[in-house]
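Complex shown without one protein chain; remaining protein chains in place.
Here is chain A:
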Amino acid sequence: MTTTLTPRRSRPPAQPASLRARRLPGYAAPALAALALLVAAGIVYGVDLGGPVLVVVLGAVLYLAGLFVAANAVEGRRSARNRFWSALIHSALVLAVLPLASVVWTLVSKGTARLDGDFFGSSMNNIGARDANGGAYHAIVGTLEQVGIATAITVPLGVLCAIYIVEYGRGRFAFTIRFFVDVMTGIPSIVTGLFVLAFWVLIVSPWFNDGQPGFSGFAAALALSVLMLPTVVRSTEEMLRLVPAPLREGAYALGVPKWKTILRVVLPTALPGIVTGIMLSIARAAGETAPVLLVAGGGAAINFNPFENNQSSLALFVYQQAGEASKYSPARAWTAALTLVVLVLVLTVAAKLLARRNRLGR
């Protein structure tokens, strides 16, 4: 018998006599938490170190340690680890939700001050630093038009590109396209703005603008679509790959041509996921400031025409109002930010509902 080859094994755990074991009472965890907070408060204020935030942090650490020790003493090692990690996971959840809730709260509490008809019904035209009114009508129009045009450009292009990559692309060419789409994902928005500024505004648009470079909402839409494209392509690609191959084969076996299989079987199956990806890219584009600033220029007046003259957008409006030296402008900025978030939320919910209506209810 060689001893080197047999792995060293600890003995199997002894069979317990009873299936029941000692448990911490139900009040133990909350009591421990309260105790930990008290001790933490005592320490923090005793040494005069910091404020309530430190109390909570220290209290959480003490609670975790105390819970582990108590559970280890009463319930045993396995159970103590279980409690420790559960508490840790829940704390991580709280930590993750905290900033989100804080953002929403700040937006709502500060954004409701100017939530009036004036804000949605008027622009910033002829509004001076001492005027309390003024609104974001022009910015809302700009955001809707720019994002709308960008979506109209990106969605067909992106979805078709993803279909090519997944269903038709073979070999080096498809691989190259995928690679460059990945590279595009990492392009900062200011760079796409500069690209459109150099290419569209300064070179192309003078041709049909009497030789003058033309800032426009459409130029902003172009920049936004460059930003949206990689997200749409990649998310659509992932969703198409998730459609099981037997579904495609099932359609082929009925004598259905490939293009019709993609259009009538593969795309509908992947639709909810594709819509989610598109909405994510729309949300990102709606929040972009830099490209709009560079190629649409912003502006205080209402301009419905995206192909001529300056346009603003909600994100740009927030940026400009936040930097304004008027005591009324921060309130406008907060309300515009709230409007932007609600707008994206409404769009997302609407798109999800539309995509779901296509699927059959159980």
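Going forward, contacts are C-beta pairs under 8 Å (C-beta built on N, C-alpha and C of every residue); 3 or more make two chains touch, one makes a residue touch a chain; residues count from 1.
We adopt the following convention: contacts and distances are computed from a predicted model.
Chemist: Which choice in "Na+/H+ antiporter subunit E", "Cytochrome bc1 complex cytochrome b subunit", "Phosphate ABC transporter ATP-binding protein" or "ABC transmembrane type-1 domain-containing protein" gives the name that UniProt lists for the one chain left out?
Modeler: Going by its UniProt entry, the chain not pictured is "Phosphate ABC transporter ATP-binding protein".
Chemist: Among the options A:Ala14, A:Ile89, A:Ala253 or A:Ala325, which residue touches the chain absent from this view?
Modeler: For the chain that is not drawn, the touching residue is A:Ala253.
Chemist: Can you say which of A:Gly50, A:Gly121, A:Pro188 or A:Pro244 touches the chain missing from this structure?
Modeler: Residue touching the chain left out of view: A:Pro244.
Chemist: For review purposes, identify every residue of chain A that touches the missing chain, sorted by number.
Modeler: Considering the whole complex, chain A reaches the absent chain at 170, 244, 246-257, 260-261, 264-265, 268-269, 271, 358-360, 362.
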